[in-house]
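Missing here: one protein chain of the complex. Every other protein chain is in place.
Let's turn to chain A:
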Amino acid sequence: MDFFLQMIFSGLSVGAVYALIALGLNLTFWTTRVLNFGQGSVLMIAAMLTAVMIGSGLNMLLAILISLAVAGAVLIISEIVAIRPLLKVSGSMGWVVSTLGLGIFLQGVASLAFGTQAVAFPDVLFSSSASVQLFGAWVSMQYIAVFMISVLIVGLMELFLRYSTWGYGVRAVAHDPDLASLMGIPVRKVVLYSFMFSGLLAGVAGILVSQISGTVDPGFGLHLLILAFIAAVVGGMGSATGALIAGLALGVLEKLIAGYYSPAAAHMVAFVLLVAVLAIRPQGLLGKKEMVKV
């Protein structure tokens, strides 16, 4: 029973991070219809920077803030350099190459700057040995903190998108950029902000997930990116709550399979789940079908 609960708790914790990454992917997808395949490397960069800076003796909070700022800036720059020019031609799929390229580029930069070896990630949230008893099972405080921070951020984003004026702006741009600009919405600014926020979300997610895994290396973003894609698609692109539910379910499922059967089977099952859900609900769990009356 203890083992079962521990698997559940660690699954919820990583699952919440998947949701966070998924939300970042969602944001830029809404505003530009671009899936950022480079997102995994952005979260890796933020995590590695944090680890290296703290390792060299920099103040912890400062190191985290600098890493987040870098993650936000990287996405703003890549929007300007690698995405916007390609969207000028409608129907161009050039962004697939350019966002993949962004990811590979960042991975190369990280390898050159920090080496290809895994770097130990310092304890930024509690100590790795701190734990509390929940329902009779010992749970690491780090897991609890990661879970709470992720869920809080996803919740705040959902509230922001649903009820704030800028949230209306983001949703309007997502639906019809031309119409949005005729309503006085500064579409360019909304798009740039969405990339900045997406970068910040990736940065936070990278730091949180490294806190759980304990190490970072230049290649570590890819499988996270894939799991976040699954959470975003299964939850329904466009739904933050959907991404959260799907992310949590995915995390728990992954840990249970890894714990009771084999870690090697965990991702395979995740994909089977993806295909099964999409066969039944192509728009995702909470995604909405486009309603267009003509």
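To be clear about the criterion, a contact is a pair of C-beta atoms (placed from the backbone, for glycine too) under 8 Å apart; a residue touches a chain by one contact, two chains touch by 3 or more; residues count from 1.
Assume contacts and distances are computed from a predicted model.
Protein name for the hidden chain, per its UniProt entry and selected from "ABC transporter ATP-binding protein", "Monooxygenase", "Glycolate oxidase" or "Pimeloyl-ACP methyl ester carboxylesterase": "ABC transporter ATP-binding protein". Here one chain is not drawn; of A:S56, A:Q117, A:Q133 or A:T165, the residue touching it is A:T165. Of the listed positions A:G155, A:P186, A:G214 or A:P282, the one in contact with the omitted chain in the full complex is A:P186. Where chain A meets the chain that is not shown, the touching residues are 165, 168-169, 171-172, 175-176, 178-187, 288, 290-294.
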